[in-house]
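Up next is chain A:
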Amino acid sequence: MKLLELNNVSIDYKTIEGNIRAVDKICLSIEDGEILGLVGESGCGKTTLIKSIIGLLPQNGTVAEGEIFFENENLLKLTKDEMRKKRWKDISMITQSAMNSLNPVYKISWQIVEAIQAHKEISKEDAYKRAEELFELVGLEKGRLNDYPHQYSGGMKQRAIIAMALALNPKIIIADEPTTALDVIVQSQILERINKLLENYQGSMILVTHDMSVIAQTCTKVAVMYGGKIVEYGEVNQVFKEPNHPYTMGLKNAFPSLVGEKNDLISIPGIPPNLLNEIKGCRFKDRCPFSIEKCSQENPKKTNIEEGFFYCHREEEREKLRVLASKQETWLQENIKE
Partner candidate 1 sequence: MRLLKYITKRILVMLLTLFVLVTILFFLFRVVPGDPVSMFIDSGLDRESQELLLKHYGLDKPIGQQYIIYIKNLLKGDFGNSFQYGKSALEVIAERFCNTMILMVTSLIIAFFIGITAGAALAWKRNTKFDMIGTIIALIVRCAPIFWTGMILLSIFAFKLKILPLGGMNTPGMRFDNLLEKYLNFDFLKHLILPAVTAALYSAATPLLVMRTSMLEVIKEDYIELARAKGLKEKRIMRKHAMRTALLPVVTIFAVQAGFAIGGSVLIETVFRWPGMGREIVLAVSFRDYPLAQTAFLLIGVMTALFNLIADILYAYLDPRVALD
Partner candidate 2 sequence: EKASEPTDNQPVQEESVVLNEADKIPALEMWITSQTYDPVRYEAGIMIADSWKELGFDVNITTMEWATMSAEGMAGHKHDAFMIQWGGKSERIDPFHWLYTMHYSGEGEEGGYNVAGYNNPKYDALAEEFATNMDTSVRIEKSAEMQKILASDVPQPPIAHRILTQVYNKDKYDNVTPAMGEGLYSFWNWINVTPKTDDKIIKFGSVLDIKLLNPLTTKTGQDIYMLNLIYDPLVRVDIKGQVVPWLAESYDVIDDTTIDVTLRDNVKFHDGKPLTVEDVKFTFDFAKEVSSPYYLSKIKALDSVEIIAENELRFKLSEPFAPFISNGLALVGILPKHIWEKEYEERGMEGILSWENLPTIGSGPFMFDYWRPNEEFMLTSNKEHFSAPKTDGILRIPFTQSFGVVQSLKSGEIDITGNNMLPLELEEIANAEHLQTVEIADQGSYFLHYNMRKAPFNDVHARRALTMAIPKQAIVDVVFGGRALKAYSVVAEINETWHNSDIEKIDYNMNNAKKELEDAGFRWDENGKLYFPENYVPQEYLD
């Protein structure tokens, strides 16, 4: 069953300079027990997208069109209070900077208990017991429940937030770059922990990151975002082995690896498009070594493949492009036509 379904969602930000379409006509769905990785460069609209799901877009942001179904209920149609009641209980979130997401002046236990009591008629003691359980789940000592956030290390704070997110056994957890600010070892520990927890309780999760490696290690599905659009979506294995969109290909190149041969790193030249202006045609065209006339005139069409889709004008030649994309010369600035 589809747990969450986004249908043609577009999101606008109003700014002094004009409208920013941060998310443009996105369709996406997630099923029970699935872990969806959302990957993309900074500013491509990942955070915007997931905030719209939980209904916490900034004041100047609005969902301009589309529907968001959660268990077949359109979240956009709910009243404020109904939505409030759904939050955390059904949809919980680990925010982008979990490090700063804990209120510095309250003890951790207080903050967890507060989250529980907001949705459940339950005594403080029971809520506290639940917090202790949660701490055990995420691998923290119970004794540290009564510390203040600043006494925790970054990793511990992240765990505490994860514990909090799990407090009410939500159906879906949205994690926005939960490990970006952490050290590799801690990051691995936490990803491992998240994997295990999800296995146990059958919840789904959207994991937002800009790190392809993290997706590869954790997720079952992946959606690659670029400039407010999802350019490619599919099974993790499939997308990594046979990327179909040039952007995915380039992104893969940019990650150095510890295993195997020491090969050259190749970066994608240029910068992401400015979303302020309306963009005609493919959004990646300015940085794409394979762009053709058509790219700047028409929006690319969706190509469905098993378990996924991608948008590209040269979908036919993808085998050939894949080979080209692994060569450094291809990505030199000079080879990209304006």
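Following the convention adopted for this analysis, a residue touches a chain if its C-beta (ideal position, glycine included) is under 8 Å from a C-beta of that chain, and two chains touch if they have at least 3 such contacts; residues count from 1.
A word on the picks: all candidates are chains of the complex that A comes from, given by their letters.
Since the structure is predicted, the reported quantities are computational estimates derived from the model, not experimental observations.
Every candidate listed (1 or 2) is part of this complex; the one in touch with chain A, counting any copy, is 1.
Chain contact summary for the complex, chain A toward candidate 1: residues 54, 56, 84-89, 92-93, 95-98, 100-106, 114-115, 118-119, 148, 150, 161, 164.
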